[in-house]
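Of the protein chains in this complex, one is absent; all others appear in place.
Presenting chain A:
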Amino acid sequence: MKKLLHTTALAAALGLTAGAVMAEGKLVIYHWFEYIPQELLDKFAAENDVEIVMDTYDSNEALLAALKAGAIGTYDVAVPGDYMVKIMAGEGLLDTIAEGELANKGNIQPEWADPSFDPGRAHSIPYQWGSTSFAVNRDAYKGDIGTTDILFNPPAELSGKINMLDSQGEVLAMAALHMGIPQCSQDREQLKALNAMLQDAKAHWASFNSDTAKEVLVSGDAAVGQIYDGFAAKARAEGANIEYAFPKQGYIVWMDNVVLLKDAPNRDNAIKFMDFLLEPENIAAVTNYARYNAGVSGVEPYLDPTLATQPESNPPADAGAGVFIEVCDQATQEVYDQIWTNLKK
């Protein structure tokens, strides 16, 4: 550890004297929008004398589509969510991290060291984890919000003021929780009921938008918004009088992961970047910025103290269980695709 710090410091010093004009290496990141502080990228660039190029995407599906359409070989690392890591590995889009390649692999918290979506962390490291639920404007509605009825069968004062994420996985998983059916149900009656329930619920919705999920809550254009916990915390920090709900029917838990992409043009720098993000101080900077949770041990001293008590990260005792989005087989997925098309036709 000490030696590593020493070498990085040396590299940084060399970088400062020799570099600045032209960086030695390069690192190409494919990342979600608004999800990493620029200072952290600058720090990595300075320490390792690399030029960082970053493109952004707005959904796991968009990431997969871009890589399959030929972007593989362009990027070194990407940050897919849990179920997408599994899909990408299955599609052969990920490179394997050899045992011992990551010096800081031991920093991963034990509960995230061997997740079902990437056994043994062969391709990925934790980035951030959190939940997806919804937030309600407390000026618009004072009643109980601990139920998915707020989204799918809302009280009159919230009807027509709801923004949903424009994301099939998150909307349909939440709907499954609402109805108490499995996410990849193959039961025809359940699927028909799900289809009908969504048709009715749509009449109460104002819009589908993921990119502006936070803004519509801050501006007051929407009184209810399906949203990620960190985005809800940011919206609250920007002045919206909103409360993030943990419905009794359950809510979605997710983990975003930094993966090593197949044919990464700068594989060495990608490994360095992953090691960099396993340093508690660095990943804590992401958490402080994005308001989610890190999956790395020893981050606590570096965290913004308000994070520990922020309501978005602390489910109440009567909250339902958090569940990951499941990956369905092709035949089942096609029915869900049809239900989504019916919803948006």
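In the analysis below, a residue touches a chain if its C-beta (ideal position, glycine included) is under 8 Å from a C-beta of that chain, and two chains touch if they have at least 3 such contacts; residues count from 1.
Going forward, contacts and distances are computed from a predicted model.
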item: Record-based protein name (UniProt) of the chain missing from this complex, from "sulfate adenylyltransferase", "Spermidine/putrescine transport system permease protein", "ABC transporter" or "Acyl carrier protein"; value: "Spermidine/putrescine transport system permease protein"
item: Contact with the hidden chain (one of A:38, A:219 or A:241); value: A:219
item: Residue ranges of chain A at the interface with the undisplayed chain; value: 59, 61-62, 64-65, 68-69, 87, 91, 166-169, 188, 191-192, 195, 202, 205-209, 212, 219-221, 330, 333-335, 337-342, 344-345
